[in-house]
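Up next, subunit A:
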Amino acid sequence: ASAEEVDMAKAKAEGKLVWYTSTAIGQANNLALMFEKQTGIKVELFRSGGSAILRRFMQEASAGKIAADVMTMSDPAAADQLSEKGTFVAFKPKDFDKITETARNKDGYWIAQRLNAITIYMRGDKVPPAERPKKWTDLTDAKYDGKLVMTDPSFTSVQLTTVGVLADKYGWDYYEKLNDGDIMIVQGNQQVADNIKRGERLIAVGALDVYIAADRRNGHDFVSIYPEDGTLLIPSPTGIIKGGPHPNAAKAFAEFMISPEAQKTFPETGEYSARVDMAPPAGNPKVDEIKLMPVDYEKLETQAAEIKEKFNDIFR
Partner candidate 1 sequence: MSSIAAASGVARPSAASRWLSLETFVLGGAILSLVILVVLPVASLVVASLWSEDGVTLAYYERALTGGSYLRALGNSLTLGAWVGLISVIVGVPLAWAVSRTNVPGKPLIQATATLSYLSPPFLTSIAFVNLFSPNAGIINVLLRDVLGLGITFDIFTMSGLVFVTALHTFPFVYLLASSALQSVDASYEEAAQILGASKIRTALTITAPLVAPAILSGTLLAFVNAIALFGSQAIIGLPGRIVTLPTRIYALFDYPPQYGLAAALSLLFVAITVIALYLQRMFLARRSYVTLGGKGARSQLVDLGPWRWVLFGVCVLVCLFAVVMPFASLIAVSLSKSWGLDFWQSLTLDNYRFILFEYDVTRRAILNSLVLATIAATACVALGAIIGWIDVRTKMPGRRLLDYASLVPLGLPGIVMAVALLQFWLSVPYIVLYGTFAILLLAYIGRYVPLGVRAANSSLRQVDPSLEEAAHILGASWGHTMREITLPLIRPGLLAGWLLVFVPVVQELSASILLFSSGTITLAVAVYNLYETGYIEPVSALAMVNMTIIVVAMLIAHRLGAGRKTVSDDSSTSFGGAR
Partner candidate 2 sequence: MARILISGLTKSYTGNGAALSALDLDIKDNQFVTLLGPSGCGKTTTLRLIAGYMTPDAGTIRVGDRVISSAEGVAPPDKRGMGMVFQNYAVWPHKTVYENVVFGLKLRRIPSEEARRRVLETLALVNLTGLENRFPAELSGGQQQRVALARSLVVEPEILLLDEPLSNLDAKLRERMRLELKQLQRRTGITFVYVTHDQAEALALSDQIAVMHGGKLQQYGTPDDVYRRPANKIVADFMGIVNFVPGIARGGETIEIDGVEMRSPHAGGLVPGEPIDVAVRPENVRLSRDGADGKRLTGTITEKTYLGNLIEYWVQLASGAVLRAQTHPLEQFDPGEAVGLVIDAQESSVFPRGEASPSTKH
């Protein structure tokens, strides 16, 4: 494919760009600094939760006061929808084709920054190997009663994806059963990790694996299962905002984002790079060794509200 060229002279003349992102703060800082060092272009960073970023951007957009140049979020469904609305600039930078196919918009409206693995993780010390679940459906077994924890899709967009996909595949019945097993519902991935760490619950039913990556390095005995009936690898889309104040710098940054230098920082912190040619995080299986669960983002996008409501009905 023919990569689009970035006009570096113009980008440098613009001098800076504004990046709205839900990337972990340390990582985001790191990337911004790397880019500045490389190009001399300053990155003004807005780091916040995925939905806060979106909310803010949409408010600005509806008032016609666009401040962001580049946006990284954690919800591909939303990204698709925004793409359709013409929010993003189509841009296929160098190495566009090195990105996992499911992790980029085919027209280049967005490209994944990284892939978020949703795993079933658990306390290795408390759940003996024989007891460990292998598949999503194992979790409804009565022996896990009172041991499970998961997030609420109303607050966590990756969980919305997970619930959407699993409910589609196994029916809402699956969640009814989890409910019967006294699963704990928490607000976000942070609390899932926290509850597992403290041993309040032992097994996370589909949560962002990266939240325990650092803990694992620190010596916690955490075991992650990549379910045999399909693992979710959810891309974090990055798009260039149409009408942003620094269009060229934005392109330069988007290109940088998928460059090997930038991408190799993700495995270092326990996340999957969006590039096919990058090694997985230490100790994790390679992307092609994982049985991936296909996601129909278009469908998700239309059903979001319905999924949340249904979920709420079951778990209240």
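The candidates came about this way: all candidates are chains of the complex that A comes from, given by their letters.
The rule is simple: a residue touches a chain if its C-beta (ideal position, glycine included) is under 8 Å from a C-beta of that chain, and two chains touch if they have at least 3 such contacts; residues count from 1.
The shown structure was predicted, so the numbers you read here are calculated from the model rather than taken from an experiment.
Participant: Which candidate among 1 or 2 is in contact with subunit A in the complex shown?
Facilitator: Spelled out: of the options 1 or 2, subunit A touches 1.
Participant: Could you pull out which subunit A residues touch candidate 1 in their complex?
Facilitator: My answer: residues 24-27, 29, 44-49, 51-52, 54-56, 58-60, 62-63, 65, 67, 75, 78, 81, 152, 154-155, 157, 160, 184-191, 193-195, 197-201, 210-211, 214-215, 218-220, 301, 304-305, 308-309, 312-313, 315-316.
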